[in-house]
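The complex appears here minus one protein chain, its other protein chains still in place.
Let's turn to subunit A:
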Amino acid sequence: MVELAHATRLHPLQAGNPDVASASVTLADNATRVSLRSRADAVAALSGTLGLALPTKPKTTATSGSRAALWLGPDEWLIIDDVDSSVAADLAEAKVLHSAVDISHRNVGIIVDGRGAAAVVNGGCPQDLSLKAFPVGAASRTVLGKIEIVLWRNAENRFRVECWRSFANYAYAFLRESARDVAV
């Protein structure tokens, strides 16, 4: 039997340098965030107001332009949009029963980007982040080390980590520390 040689490519920076980061950890831009709550019968109307179909399945999201809705629970969504978004005003016009609370300053967004992004997050997040279990567009409330986060995969190798502002130092330091360990 002839063995096929499986040559793998080696990046010059990675030869003998396992600490070369293959993912970056950066701060997301300031954003508008709303915690949106409602019952199932208001979802259609609120979707119309928001201009996107509010997701109704666990671990899913919907986006439209800069606006995104992350499913966090059967009656709970995290809406994220640009800092000058009209989303709060839009929702104030909605006549259906709902609760919209501005949490723009409550949360901080951190972006983990690069080939090792999933491994960096898996340094502290116990979820299965394979593309099969956590595909592009998946989001969920979960944990990172000792804190609660919302995790959103918005590209194959890019995650947005949202946490409360006083935990941001911890989350950022944790992800940076984890990124030191990931050279894929």
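Quick note on the criterion: a residue touches a chain if its C-beta (ideal position, glycine included) is under 8 Å from a C-beta of that chain, and two chains touch if they have at least 3 such contacts; residues count from 1.
By our rule, contacts and distances are computed from a predicted model.
J.: Not counting the visible chains, the remaining one has a UniProt entry; which protein name from "Ketosynthase chain-length factor", "Sarcosine oxidase subunit alpha", "Branched-chain amino acid transport system permease protein" or "ABC transporter ATP-binding protein" does it give?
T.: "Sarcosine oxidase subunit alpha"
J.: Give the residue, chosen from A:Leu27, A:Ala44, A:Val136 or A:Ala173, that touches the chain omitted from the document.
T.: A:Ala173
J.: If the hidden chain were put back, which of A:Thr26, A:Thr56, A:Ser86 or A:Ser130 would touch it?
T.: Spelled out, the listed residue whose C-beta touches the missing chain is A:Ser130.
J.: What subunit A residues would touch the chain not displayed?
T.: 1, 3, 6, 8, 16-19, 30, 35, 37, 75, 97, 99-107, 119, 122-128, 130, 133, 145-147, 164-167, 169-170, 173-174, 177-178, 180-181
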